[in-house]
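I'd like to ask some things about the structure below.
Missing here: one protein chain of the complex. Every other protein chain is in place.
Letters A, B, C, D and E name the chains as they come in the text, with residue numbers starting at 1 for each one.
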Amino acid sequence: MKLFSTDFLIDLAVQEDLGHGDMTSQAVVDGEATGGAVVFGREAFVLSGTHPFRRVFRAVDPEVEIRAMFRDGDQVPAAEPVFRVTGRLRSLLTAERTALNFLQRLSGIATLTHQMTQAISGTRSRLLDTRKTTPLWRALEKAAVAHGGGRNHRFGLSDGILIKDNHIQAAGGIRQALKRAREAAAHTLKIEIEVETLDQLEEALGAGADIIMLDNFSVAMLKMAVDRVGGRCLLEASGGVSLRTVRAIAETGVDLISCGALTHSARAIDISMEFCSR
Amino acid sequence: MKLFSTDFLIDLAVQEDLGHGDMTSQAVVDGEATGGAVVFGREAFVLSGTHPFRRVFRAVDPEVEIRAMFRDGDQVPAAEPVFRVTGRLRSLLTAERTALNFLQRLSGIATLTHQMTQAISGTRSRLLDTRKTTPLWRALEKAAVAHGGGRNHRFGLSDGILIKDNHIQAAGGIRQALKRAREAAAHTLKIEIEVETLDQLEEALGAGADIIMLDNFSVAMLKMAVDRVGGRCLLEASGGVSLRTVRAIAETGVDLISCGALTHSARAIDISMEFCSR
Amino acid sequence: MKLFSTDFLIDLAVQEDLGHGDMTSQAVVDGEATGGAVVFGREAFVLSGTHPFRRVFRAVDPEVEIRAMFRDGDQVPAAEPVFRVTGRLRSLLTAERTALNFLQRLSGIATLTHQMTQAISGTRSRLLDTRKTTPLWRALEKAAVAHGGGRNHRFGLSDGILIKDNHIQAAGGIRQALKRAREAAAHTLKIEIEVETLDQLEEALGAGADIIMLDNFSVAMLKMAVDRVGGRCLLEASGGVSLRTVRAIAETGVDLISCGALTHSARAIDISMEFCSR
Amino acid sequence: MKLFSTDFLIDLAVQEDLGHGDMTSQAVVDGEATGGAVVFGREAFVLSGTHPFRRVFRAVDPEVEIRAMFRDGDQVPAAEPVFRVTGRLRSLLTAERTALNFLQRLSGIATLTHQMTQAISGTRSRLLDTRKTTPLWRALEKAAVAHGGGRNHRFGLSDGILIKDNHIQAAGGIRQALKRAREAAAHTLKIEIEVETLDQLEEALGAGADIIMLDNFSVAMLKMAVDRVGGRCLLEASGGVSLRTVRAIAETGVDLISCGALTHSARAIDISMEFCSR
Amino acid sequence: MKLFSTDFLIDLAVQEDLGHGDMTSQAVVDGEATGGAVVFGREAFVLSGTHPFRRVFRAVDPEVEIRAMFRDGDQVPAAEPVFRVTGRLRSLLTAERTALNFLQRLSGIATLTHQMTQAISGTRSRLLDTRKTTPLWRALEKAAVAHGGGRNHRFGLSDGILIKDNHIQAAGGIRQALKRAREAAAHTLKIEIEVETLDQLEEALGAGADIIMLDNFSVAMLKMAVDRVGGRCLLEASGGVSLRTVRAIAETGVDLISCGALTHSARAIDISMEFCSR
Partner (left out) sequence: MKLFSTDFLIDLAVQEDLGHGDMTSQAVVDGEATGGAVVFGREAFVLSGTHPFRRVFRAVDPEVEIRAMFRDGDQVPAAEPVFRVTGRLRSLLTAERTALNFLQRLSGIATLTHQMTQAISGTRSRLLDTRKTTPLWRALEKAAVAHGGGRNHRFGLSDGILIKDNHIQAAGGIRQALKRAREAAAHTLKIEIEVETLDQLEEALGAGADIIMLDNFSVAMLKMAVDRVGGRCLLEASGGVSLRTVRAIAETGVDLISCGALTHSARAIDISMEFCSR
C-alpha cells in the first residue's frame, strides 16, 4: 500500500536499475536455475535497512525467500551472515545491487549514530538528526538514526517550528518572531529558535521560547548557556558536532545535540552478497 | 514533462520536506516580503546540481528568480557566489534546505571525481563510475561524475552486459558464459566479463570478450594483464580504487578504472545560502 | 508542481467528472464560441475555495480568464459577483460543476466557522477544527476553517501527540501514557491528552501534560476544570460543540474549543454561475 | 488493482492522515499489543461504505481482521455492532478516524436517500442523484445512493447528454440544440434537455427529446407537464426537492426526481468505534 | 494537466523511447546546433495525430517550434509538407521516431475510415468504430475515426449498454436480458442488443430494444431485417465489414455499420521527416 510512500520509492529504485530488463542475467543464466546467497559485512556494524532490502527482492520476484538473522538496531559482527536469500538465480542477481545500495548506506548511518551515542553515554544529552538527509529517503534515514540509538528531530517543515536567523531578521527581531510564532502556530507544536550569542539567548528565553538552539557555540559558551538557563527551556547544541567533539559538548549539560553528519556524511558499510552452491 | 523522471522525483523531494506546509515561515515571515540570498561554498569545489537546485525553487514558487554565476563542471573558488536567488522570502526559506541537499551532495561527487581525474592526467586511463549510486538519483549522480571529468559506465542492468563471477558460475564457466551472452544479447552491446586471475583473463580473451574487468588485481598483476592482452580488448581495473591508489593503477596502462566511491563515498561540500538585505 | 498534493487531486477531480469528454458541450456548443459568466451566492457567505475554483478552470482550459472580486476570508453579500469568468463557452460549461462543487462546500465551512467565531468573540477561547474532514480534502478544509477565523488543530497523525482513552488503556493509565509519550515523542511536539473526569484531569496535570482535552464535559464541569488548572496547562473543550452551545463553553474560560461539525456538517452555500451575453 | 480508481484514492486518504507516522500510537502503544473493537451507530441508519472501511484498515495493516455483521444497503439499528475489528492495537488506532470518516459520510447519504425513497413509495417516480458530489468520491457516493434505494443519473459529462439553458442559448434555441445533439452524439445515448416553461416543454417534445428535465417547476406545473406529455417522453423534476416536498412532486406522475441534496447535504451518521478488552 | 489522460500517456511514450537519454544525439550532435525539418507523406492520406505529434516534441523540448500546414481531417497530397519543425537539432532527432509512430498509425486509421465513408456516401448508413482499439490509445483512435468521417460507438463499458450473446445466455433469453437492462440501467442510455437470426430480431424488437445489432448477417438477411423493422428501432450491421463489402451492406438500408478493422487493421501511412539545412 502507501503508493507514494517509501515503498513506492523503493519500487521505483528497482526500476531505475532494471530498465527494460537485466540483459546479462537473461542472456547468461538459465531462467529456471535457483540458488542461495549470504549477505554479510566485511566489518562490524549496526544494522539498518532490512525493510528496503526485503522490498527490493520482493519487487523483483515475490517468490524469493529471505531469512534475516538480525533485526534493525542489532550489532552485527564482521563476516556474520545477516540474511540468507534463496530463489531464482536470475532474481537474486537482478536485485543484488539495489538491495545492497540501501543496506550499506542505512547501516552506515546507524553505525555512526551508534558510535556517537556511545560517546555521550552517561550524560543527559540526546543525539538528534537534522533535515540534511538524502532527498526522498528521509523516512529511512531517520529510522536508521533511531536504530543507532539517536533521536529524531522534526520530520520536515510542517511538524515543527524552528525559527532561524533569517526568520528572525525577516520578523524584525527575536521577540517579534517568537510573538508571531506563538500567535500563528498550532498549539500542539513547541517553538524552537536559533540563537548565536548569549544576549540572544537571554532575549529568546525572556520571550518564552520552548527550545533554544545554540548555533556554533564553543564548549565554553555552551556551558555558560546551560548555567544561565537553569532548566527553564530545552537547549540544543548545533554545529561542529563530530565523533571527536560530541563528548565535550554533551558534558556541558545541553539537552540535545543535533548533527547533520549522521545522515550526510556517514560512511557506507562494506556489505557483500556471496552466492553458494546449493 | 517526464513525469517519472528525475524532475518528478525532485518535485517529490520538495514535498517530502514540505509536508502540509512550512509552519515556521508561514507563522513568522510576512507573505508579501521579498528578499535575496547568495549561495556559496565554504571551500573550493567543482559545481554539479544546478538543475535540481533550480527545479526545487521552481517547484516551491515559479516566480523565484535564480541567476547562476557558474555552470556545472566549473571550478568554483571558496566564498565565491554561485547563485543569486531573489523572490518571496517565504519561498526562499522553504526551498533552501532541499535545494542545498542536492547541491552539496552532487558537487561533492563532481569534486571528488575531478580530483581523481586530475590524479591520472597524462595517462591513457579513463575514470568510470559504477552502479553503487544513491537509489533514485543515478541520473544526477552520473551527470555529476561527468561534470567532474569522469566517464559513465552502463546506466543500469539493461544497457550493458557485464558478466560477474556469479554469472560465470551459473553458466558453467567463462567460455560458456561468453558464448551464451554473444548468442542472446543485442548485437549493439559489447560484452564485458569480470575475471579474478590471469588464467581467467586468458580464457576470457580467447573466448572473445570485448571488455575484461580485472577485479581486485594488484598493480603488479594489472601491469602483467596489460602486457599479455596487448590491446586486443579493453581492460578495466576495479576494486581498491582511491585518490591514493588511482595514479599507480592508471600507470599500468589499463584503459578504464571504475570506482564506486565516487558516488557512495564522496564527502558533501559545505555550501551555504546567505540572505541579504535588499 | 506538487504532483500528489492538493493540486494533483483537483486535477483528478476534473477528470472524474469529464471522463472521455463533455459530450453535451461538444455536440451542442460551437468550439470557437466564447462567452462570460458571473458567479454569485444566493445568500451571504464567507468565501473559501478560490484556489480550487481557479485550478479547475485552468485544468480544463488554461486560456479561460478569471477575475476575482473577493479574496478567501472575505464576507460576500448575497447576489454580489464573486468571480467573472470569460473564455471558450465549452470550457466554461465543462468546468462549471466541479468548480462550484469545491466553492460551495469550502465556503460553507468558512461561513459556519465565521458564525461560531463570532459567537465566541470577546472570550479567550479559540475555535479549532478536528480530523473529521472529507478524505483527501483536509488541506483545503483546514484552510477554509482559517478563512472563517478558526484555528487549525494538528494536520494529521504525525504532527501532534493526542493521547485518547484507548491509548491510555493500552498504556496502562494516564501516568504511564504520558511518561511513554514524553520519552518517545519528538521534543518539538507538545503532548495532549484526553480526559473524561476531573480526577483524570488532576492526574494528567500532575503527570505533566502540556494540553488537556476535556471530552464531553458539561459547562459546569468545564468551569470547574478551568478553575482547578489555573493556567498551568492549555485546556481544550471537545464534544457537543454547536452554534447554540459554543458561547457558554467559551465563557468557562477554556483555551480551545474543537468542533468536528465545522468540517463534517457545514451546509453547502448555494452558489450559481450565470452566463451572460458578451 | 485499478491504480487511479477509488481504491487508489482511499489509499491516498490513509496517507493524508498518516503523514510520516502515527506519533501517538508509536509512542504510547506497544507494537505487539493486539485488541479488538466494535463499530456501531449512535442512531439507526442505512449502511454504506463497507468497502472503503475495509480498505482503510487493509492499507494500514493487511493483517487486521474485519468481520461485518451487515451489508451495504442494510438498515442497522442504533447501537447494533456493524463491524468487529481485531488486530494490532496500533493499526486499529491509526486507521480508526479515516475509516469512520468514510463510513459516516456514505451512510449519511444512504440513509437520507432511503428516507426519500420511502417517502415516494407507491408512486411511479424514481429518485435520482446528480453531479453535485464530493470531488473524487463520486463513485462511492453514487453507490451510497443506490444502497439507499435511489437510482443513479449519468456518472459524469461523458456518459449522458443533458442540454441545459446555457447550452440552449449557445446553440440558438431548443430546436437547434436538439438537432445538433442528435447529429453529433453517440447513437447509444438518449438526449435530455432542461426546460423552464411549458412552452419550452412543447418545443422540446416536438423536437424529439428523449428526456425532458423540468427545472424548478411548481407542483401544479409539474402536473400540467405530465398531462401534456402523456408518456411521449420521460419527465424529470429538478429543483426544490427535499424530504418535505418529494412526495407531492412524485404524486404529479413525473418519471424521475433528481436531488442534489442527497450527496451535498446529507448529515453524517454518528458512528463510533469502541475498543474492548480481549 | 490531465495527468492520467492521453497527454500523460504521450509523455510516458516519450520516456519509453528515451530511457536515460539519447546516446547518439548527445554524442554526435552539438548541443547548441539548431535546424529545421519537414514532415510529409510518401502517399496521399487523411491527417490525424497533430496533437500527439506536437505533444511529443513539447515533452522533449518546449522550445521546438512546430508549424502545421494542415489540420486533423484534412486530405494531404503525397509529398506535401504537413509540419515544419525547427529548434535544437538534438531535440528534433530525439522526438522524431515517437512523433512519427503516432502520426503514421493515426493517419492510417483516418485514411481507411475516409475510404470507407466515401464508399457508402449517398446511403443512409453511418460508419462506426468498435472497442477493438489499441490498449491505452482509444481516445486518439476514436478521434482518428472521426477525422476520417466516421462516427464513434460507445467509448467503453460504462457509457453504453450492448447486450451480446453471452449476456443473453446468462440472463436466460433476449426478453429477460432486455427487461433487466431497462430496470437497472441509467435512464440516459439506450439499450442495444446483438442478434444472430431474424427470429431473435423479432423477439428483441418486441421486447423494446432501442438498437439492434445484426451480427454477421448476410446482405440478403440485412435487407430482410431492415424491411421487417421498418424504422421501429436503429439497426447496426456488424461482422465482415471491409472496403470491398461496405457499400453493399450500406445499400440494405441499415442505420449503422460497425467495423473493428478501422482501428485494428488500418495500414500505417508512410510518413517521413526530412532535415533541411537552415
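The definition used in the following text is that contacts are C-beta pairs under 8 Å (C-beta built on N, C-alpha and C of every residue); 3 or more make two chains touch, one makes a residue touch a chain.
The shown structure was predicted, so the numbers you read here are calculated from the model rather than taken from an experiment.
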Selected from E:Ala13, E:Ala110 or E:Val229 as touching the chain missing from the view: E:Ala13
Of E:Asn101, E:Gln200 or E:Ser238, the one touching the omitted chain in the full complex: E:Asn101
Listed residues E:Thr134, E:Thr197, E:Asn216 or E:Ser242, member touching the removed chain: E:Thr134
Candidate in contact with the missing chain, chosen from E:Val76, E:Leu93 or E:Val195: E:Leu93
Which residue of E:Gln75, E:Ser121, E:Gln169 or E:Ser242 touches the chain not shown here: E:Gln169
Residues belonging to subunit D that touch the chain removed from view: 1-5, 138-139, 155-156, 159
Touching residues on subunit B - with respect to the absent chain: 4, 126, 128, 151-155, 158-162, 186-190, 192, 211, 234, 255-256
Touching residues (missing chain, whole complex) on subunit A: 3, 8, 11-12, 14-15, 19-20, 58-60, 62
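In this text, only the chains that are shown with their structure count from here on.
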Of all other chains, the one whose Cα centre sits farthest from subunit D: B
Between C-D and A-C, the pair joined by more C-beta contacts: C-D
Same vs different contact residues, subunit C with subunit E, by half of numbers used: different
Chain closest to the middle, measuring from C-alpha centroids that were averaged per chain: C
Centre-to-centre distance between subunit C and subunit B (centres being mean Cα positions), rounded to whole Å: 46
Centroid spacing, where centroids are CA-atom means, of subunit A and subunit B in whole angstrom: 22
Inter-centroid spacing, subunit D versus subunit B (mean Cα positions, whole Å): 53
Multi-chain contact sites of subunit D, meaning residues that touch two or more partners: 4, 12, 19-20, 155, 158-162, 186, 189
